[in-house]
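To start, I am sharing the structure in question, which I have written as structure tokens.
Shown here: the complex without one of its protein chains, the others still in place.
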Amino acid sequence: MELLLDFLARFLAQLQAPVLAFLLAGMLISAVNSKFRMPEAIYQFCVFMLLMRIGLKGGMAIRDGNIMEMLLPAVFCVILGIGIVFLGYITIARMPGIKKDDALATTGLFGAVSGSTLAVGMMTLENEAIFFEGWVPALYPFMDIPALITAIILANLYLAKQKKDNVKVEIMPIIKDCLRGMALTILVIGVLLGLLTKPERVYDTFFNPLFRGFLAVLMLTSGMEAYRRLKELKGVGHWYVGYAFLGPLTHGMLGFGLGYIAHVLVGLSPGGVIMLAIIAASNSDISGPPTVRAGIPSANPSVYHGTSTGLGTVIVIALYVPLFLALGEMVFGL
Amino acid sequence: MELLLDFLARFLAQLQAPVLAFLLAGMLISAVNSKFRMPEAIYQFCVFMLLMRIGLKGGMAIRDGNIMEMLLPAVFCVILGIGIVFLGYITIARMPGIKKDDALATTGLFGAVSGSTLAVGMMTLENEAIFFEGWVPALYPFMDIPALITAIILANLYLAKQKKDNVKVEIMPIIKDCLRGMALTILVIGVLLGLLTKPERVYDTFFNPLFRGFLAVLMLTSGMEAYRRLKELKGVGHWYVGYAFLGPLTHGMLGFGLGYIAHVLVGLSPGGVIMLAIIAASNSDISGPPTVRAGIPSANPSVYHGTSTGLGTVIVIALYVPLFLALGEMVFGL
Amino acid sequence: MELLLDFLARFLAQLQAPVLAFLLAGMLISAVNSKFRMPEAIYQFCVFMLLMRIGLKGGMAIRDGNIMEMLLPAVFCVILGIGIVFLGYITIARMPGIKKDDALATTGLFGAVSGSTLAVGMMTLENEAIFFEGWVPALYPFMDIPALITAIILANLYLAKQKKDNVKVEIMPIIKDCLRGMALTILVIGVLLGLLTKPERVYDTFFNPLFRGFLAVLMLTSGMEAYRRLKELKGVGHWYVGYAFLGPLTHGMLGFGLGYIAHVLVGLSPGGVIMLAIIAASNSDISGPPTVRAGIPSANPSVYHGTSTGLGTVIVIALYVPLFLALGEMVFGL
Amino acid sequence: MEFHKIKKLTIVTETAILDNVLEIATNLGAKSYTLDRVSGKGESGGRFGYDISGILNSVRINIIASEETVKKIATEIVEKYFENYAGIVYLQDVEVIRIQSNKFGVSE
Amino acid sequence: MEFHKIKKLTIVTETAILDNVLEIATNLGAKSYTLDRVSGKGESGGRFGYDISGILNSVRINIIASEETVKKIATEIVEKYFENYAGIVYLQDVEVIRIQSNKFGVSE
Partner (left out) sequence: MEFHKIKKLTIVTETAILDNVLEIATNLGAKSYTLDRVSGKGESGGRFGYDISGILNSVRINIIASEETVKKIATEIVEKYFENYAGIVYLQDVEVIRIQSNKFGVSE
């Protein structure tokens, strides 16, 4: 009961937090059919600023950290990425009236990671002054790529079986495609720059201080987009709505659980555990969709794009970021 | 005499102020036919940054303020918006050789408000350390929308009478069109965010510190554009040149007068009075023109766009912002 | 020996400096064929921010400085601009298999100046806390324009002789074309604003603090572009590769030498001497190429664009900025 | 795969009336269209879209449909808007690959 | 200067498959093409490119080449991609100025 009250208090507090408010404001802008559009160059630059900041910070943390500490969480990320897709394959993909390729595409995106949700998680933890290892957000690709690969392979195996075809899905091109996408390119380059050079000054004078502002701008844009994608969902089955609510909750819980194990075994910080839960809960909205579009051509983009970008992102930011924060605070007595 | 010297001193000082200098520099860039163009995404982002800052600040001020205080100034804004258009209708619109629809379109823009002039006014007052209520600039829509509606209605009534048609101009679509335009959308969303959430940190780390810089960039761009619009004005009657000089002066005086009444009756601060004068003097350059283009199709855009964006904005920033500042300082003994 | 070790130490240090690291990271992004593109509006805005900062600072320095001090360095710039092109005319342009117009176009770009290399030089000196006169970078046009004019005239004279034509190359249109180009427009406007107005506050709150960050973004973009241009160079003769290595070294040495003379005669600071060497070593990558494309239509853009943007910029930033820094530190015992 | 002769309608006009034009086109039976932003010059002067307000933005609309449909659309738009708004309207012949769907409303 | 009758192929489709389309075109003999980004609406809904992921971006490809070449390209692309991806493909007549080079593979 007290837990619930605490959660509700946090949730209401978070709703006052501008990050979520900007997201909702963006939805409102689309809802009233405003002619205002955030210029494409600007939101791409927002994404660049956020992911470069995450990458630089991650790289610097890896440089100054202990690589052994990171190993287990990285392995857990891979497991989560693959596991989430299999979980979807035996749940949402089996529901009546659901096309298996649509479901796998969707579940691939929910296994993958959203850079902006990550950024929201970081900002939230920083606001609460909860420490987390800088390299945790940089684990992003270890969950993202395996999830997308698994989804694409399962979908193609399934489709081939339907057509009684032989199929051979090659993994390397998918990995390349992921890494060549905008989001992972920037993140990985950021990590390399943080790891191999000394970007402290440009980080301290540019990428870090502007982080909060550009996140607000990106949230506004994401909100505008989420609302537009929601409309696409109209024709789509209500199973996907359920998945968008329950999937991230389950994935985040799994992430929290594995994070807790890492906490016990290798000393992952409480903040790191919360972060891992948020990464697991988050769903891809920038670089996942094009990879899925290319890898599972027959899947209907309105379904997966709508479920992930329209519903998933908003739900995770509004509900599950505060939830896992509250959970972490209780479990670790923060 | 001393007044004049004081004004001249201020005017020369203001000319050294970079805001006006950037505007004039922009005009020079166009005048020498430079190939440099400010990318559209950038100046749209400038507009976004300025109006969001104005809105957030306004919203926070309303949240922390007394709603009763704001009522009278808001009503005065509505009166000014409508009054300015009627004033134009019985002056410039009656001049020989002037098409009534062109005149009404122009006068609608001069009744409406310019976000960038507003920002210049705020920066100027802040530079002089003159306090004004943060919600005054957020009164923007209360003058803007009534002015545009009045102009569109008067023009359509006039045109219908000419054609001996019956006409029914609907007001709601015009209001919607105004609110759905870029400028008012951002401003209103900013006010809501400031009012309902706690955006202090993102305001203090992003929107506020970058305000001065983005205003400089926008001034440069506005200058480039003003010069190009000036060329359009060539064919247009000299009455419009007169109107661009005398209109804003009169409107600003009316604004100052009503502001003074609010000062006496409800304690509007001296800075708020000056601000109200500047809002009234300013003329729309971003969201007004498309509304007028849609609402009064037969009006020649070269006339109203040229008069407002080419002449009006430059004149108000160069002459009338310092004038009303000087006037306020004298009247209130600042 | 110690000199060499010192240089190597500096070079390795510089390689850790994020400016070069961002350039190399950009090359890596292109090399792995990433889909990430920096939006055009963003890198144009980066160029704007850097050149406006250089211009404002230059203008303020001129305002506060002694015009006589600047005269000799300015004259030296003109001499360097013209001299570099003539030097190219009697070296690279005479090599076997080299088209004279291609060579002159290339040498024109190497005589001209790169705004981004300039910015790198400034940042490097500022990082090392080496003073330089703020107006030195603003000498940019005094080298840039003469170099481009000389190259275009020589090329057209040569081509006319080939065709036994009479030719009359007009200088004024070329000067206008240079000044109307994006880079020089912004720089000159910045200088004027710095000289005639008081932009200290907007400089201190916007253009200066964001300098480092926007330079990093521009370096990343320049790296991406350099790699793409490198590919164009494939078919092109190896003479151009040699020129890209030896040209800037020679030009920088000449710049250093003339700078030293100015040091002795009019007291140019050690930092100013280093800066002059860097300006001379740098090669145009933004506004030079279009001027050359218009002025020497028959020259193959792959050759000069590839040599200058693909090779020259990277070589100068990676090798010669640290070299002239080291040289200056030794010569002046810094 | 067959190639089917049909018409392409192009409308270049002010962005201000884009929504109205698309509404008319939809009402007269065009289910699909392609848009892009353009600059240009004409009787109404230069339209290079540099202005902050967007008054000088132009848009180009392409509609591929039957001759009857596009002629109706063209006529209606010119009559309704081209007295006051800048623009040009023209038709061209095209051959469209026909696939399973009967996208273009051409009777078999 | 002669004007030579030849064909222009236009493909409007998802940016996601641009590379594949260009590869097919190149393999079937098109050495040159022109691209631009467009918006639009069709059977697959609106494609206005507002989304961050770029799933809703469309591209327009123009290829001027001999009738034989463009028909091969058009057929191959429609067969291979248009079951799953959004788009339209059409041909038009054009007259190209011929200069020294034999750019268009037209036999003299």
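Each chain gets a letter, A, B, C, D and E, in the order it is written, and its residues are counted from 1.
We adopt the following convention: a contact is a pair of C-beta atoms (placed from the backbone, for glycine too) under 8 Å apart; a residue touches a chain by one contact, two chains touch by 3 or more.
All values reported here derive from a predicted model rather than from experimental measurement.
The hidden chain, counted over the whole complex, makes contact with C, D, E. Of C:Leu20, C:Val47, C:Ala119 or C:Ile174, it is C:Val47 that touches the chain left out of the display. Along chain E, the points of touch with the absent chain fall at residues 1, 3, 8, 31-36, 64, 92-97, 99, 101, 103.
The omitted chain makes contact with chain C at the following residues, 37, 40, 43-44, 47, 221-222, 224-225, 228-229, 232, 285-290, 293-294, 297-298, 301-302, 305, 309. Touch with the hidden chain on the side of chain D covers residues 10, 12, 36-43, 58, 60, 71, 74-75, 78-79, 82, 88-93.
Convention: only the chains that are shown with their structure count from here on.
With steps allowed only between chains in touch, the distance from chain A over to chain B comes to 1. The chains that touch chain A as well as chain E do not exist here; no chain meets both.
By the residue-number overlap criterion, the interface of chain D with chain E counts as different, with under half of its numbers used by both chains.
Relative to the C-alpha centre of chain D, the farthest chain centre belongs to C. Averaging Cα atoms per chain gives one point for each, and the point farthest from that of chain E is the centre of B. Remark: chain C and chain D have CA centroids separated by 47 Å (rounded to whole angstrom).
With centres defined as mean CA coordinates, chain E is found 20 Å away from chain D. Contact of a single residue of chain B with at least two other chains is seen at positions 39-42, 44, 210. Counting partner chains per residue, chain E shows two or more touched chains at no residue at all.
Contact between chains, using the touch rule, shows up for A-B, A-C, A-E, B-C, B-D, D-E.
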